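A short write-up of the structure that comes next.
As you look at this complex, bear in mind that one protein chain is not there, while each of the others sits in place.
For reference, chains read A and B in written order, and residue numbers begin at 1 within each chain.
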Amino acid sequence: MSEFIQYTLQGLAAGGFYALSALGLAVIFGVLGVVNFSHGACYMLGAVLSAVLLAELNVGFWAALVIVPILMFGFGVLMERLLVRWLLELDPLYNFLLTFGLTLVIVEAVKQRYGVSGLPYQVPAGLGGQVTVGSVNLSVYAIFACLFSVVVCVAVGLLLTKTRIGMIVRAATESPDRTRALGINVGLWVTPVFGFGIALAGLAGVLAAPTRAITAEMGSNFIIILFAVVVIGGLGSILGAVVAGFLVGLVEAYGIAYAPTYAQIVIFVLMAIVVLVRPSGLFGREEVA
Amino acid sequence: MRSRTVQGTVAIAATASLALAACGGAGGPQSGGSSKLTDDKVVIGLLNDQSGVYKDLSGPNSKVAIEMAIEDYKAKYGDKAVAKDIEVVTADHQNKADIANSKAQEMYDRQKADIILDVPNSAAALAVATQAKNKKKLYINIGAGTTALTGASCNKYTFHWAYNTGVLARGTAGTITKAGGKKWNIVYPDYAFGQDMNKSFTKEITAAGGTVGQSIASPFPSDNFATFITKAGEGDPDVIGSMHAGGDLINFVKQFNQSSLKGKVQLAVGLMFITDIHSLGVDQFAGTQFTDAWYWNFDAQNKKWADRFKEKTNTRPSFAHAANYSAAMNYLEAVQEAGTDNADAVVGKLEGKKINDVFLRNGEVRKADHAVTHDVYLAKVKSSAPEEWDYEDIEKTIPAAEAYGEANPACSMS
Partner (left out) sequence: MSDDTTDTAGTTTTEQASLSGAGSTAGAEPGPSRMLEVAGLSAWYGEARVLTDVSIDVAPGEVVTLVGRNGAGKTTLLRSVMGLHRQTEGTITLDGTDLAKRSADARARAGIGWVPDDRGIYASLTVAENLLLPPVVHADAWPLERVYEFFPVLHERRDFPGTKLSGGEQQMLAMARVLRMGSRLLLLDEPSEGLAPVIVQRIGEIIREIKGQGVGVLLVEQNVTFARAVADRHYLLAQGKVVEHLGNDDFKAREGELLTYLGM
């Protein structure tokens, strides 16, 4: 039984992190209708930036949690203004391919500059060690990462449900045309929302830095899991991304515990089942934009 | 349709020019007369990962190492050198067997490579070994670990210079088990290399009187090892063996360090390169034991060579860099002895050769299976680095005979 609790806690810890990582993907899809393949690369950039800030400017983890998302917001704004914007009117496939190409460029650029074996990063002081209750234990950092992710998800949730900005973003997500016809310049909101989504990817990268290998390729596999998360949750649904994040974390942990070889396949089996039963995902709207 | 026609035309043109070139080479006079070299020069092909996960481990800096060998060879023989004109060509196989296969073919045929060096990634190495056999040209593997190269897939033209999975298992599993780490749990990535490592380790642990409680396969690649580590901690093992490489290994070790097992259970790593320690930071790996084929700061001879390497690359060499140097140097020596770059003659000079150089200690090119046996080292990662790249304490030298065991009976050189 204590083993089961252990796996459940580990699944939840991983799930919180998945939720945060998928959040930006869901926000960008929701408002722009763009399937941002470069989300994984932006997550990687977030981690790499943390490592570089530490190594070259001695900027630590806590400062990086603030600075990196700001830098990534700027990167997202540039990306949207210079590239993504021009393809928004076309079939979504164009932006998917654009961001796919961009991913290759970003990954290769990081390889050129920082090599392939990865960059060092330590667990910040005060977050090392484990918490043990009975026979169950979790690393302090995993608990921190999960709680931090949940706080960010809730904050983003509140921003979306309780503020006028959130109201406009929800309306634009649901129907950009109708929202324009109600006097709202949806285009004005597109750039900051895209930047925000990219900033969230960067934030997830900072959070990953102490616990995962910081390499140019670190996002390439991760993005696949994130796609599974947003598909399960319902493309563009914030709540869906969060719930599916935890679901995937749990399924993965149980998979590893009871069928280790199939741990990752289980996630995609779950995805296939969800898509068969509810094509628009757990929390997706039935109509597909 | 049209592009196919164009492609066909180009293909025909290419084949035709290739045929012409071949005729020209055969029919034309051997310029210089006295030279016994094909095409008047020796061409060394370096085929490895120039952009992916193994780039830092070997990659472009292995070309520097090979050029150092050429420099030394020329300095040693001067005017008497058989190979006066030596060219190095490189290609990126991107860790893919199919690309390695076509690049090897291109190197042997079009670039007139007399030998190919390196080729990390076992599947890619096996593809190149097959090419070498068919083209009757040399291939000295350095980066790949599979024992198949000196086993079922061995051939006359292929040599295995630096290490193999059997050596890692005998070195790490054997030594640690004998030292008291009897109860093992193993986590391995679920692909050919990982499965091979798991088998070799299990065999050596059992042979040394230990037991393997669990062998857990993890998907490849994988980011989240927390639960794998918890599972590997079940049953109170003395040692957890991680058979991962590259990014997976770093993920595993980072997350192991954050688990409650850190400090209670010994972590042994199947395959580790100094570049892994460099990228993760020495404190993260502190105390981890592994088998190293060569370490730059082991003795004065190594250090001297490493200093020279650093002048050219601004970084310290991995064992793969030193092995590329050693392989290139000994190949050129064999050419010198044979007086020709004819592959069969060079193979004849290499087989059975006993070598002591900067890389090989008590080395021997074993005739039976073409494994190049030599002393390897059980290394332990330091808890802090006195200087950059100074990460390893060599705990024990494992003699060549112990590390390599008997020649693989599965190999028949026909």
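Note that a residue touches a chain if its C-beta (ideal position, glycine included) is under 8 Å from a C-beta of that chain, and two chains touch if they have at least 3 such contacts.
Please read all numbers here as calculations on a predicted model, not as lab measurements.
The shown chains contacted by the absent chain are A, with contact judged over the whole complex. Among A:Leu83, A:Leu159 or A:Ile184, only A:Ile184 touches the chain that is left out of the view.
Only one of the listed residues, A:Thr173, A:Thr191 or A:Ser280, touches the absent chain: A:Thr173.
Even with one chain removed from view, chain A keeps its contact list with that chain: residues 167-168, 170-171, 173-175, 177-186, 285.
Quick note on the criterion: only the chains that are shown with their structure count from here on.
Chain A and chain B have centres, each the mean of its CA atoms, that are 37 Å apart.
Chain contact summary for the complex, chain B toward chain A: residues 51-57, 190, 216-219, 221-224, 226-228, 230-231, 234, 246-251, 254-255, 257-260, 275-276, 278-281, 283-284. Of all residues in chain A, only 3, 6-7, 10-11, 13-14, 108, 111, 115-123, 128, 130, 132, 137, 139-142, 210-215, 217-218, 221-222, 225, 252-253, 256-257, 260-261, 263-265 touch chain B in the complex they form.
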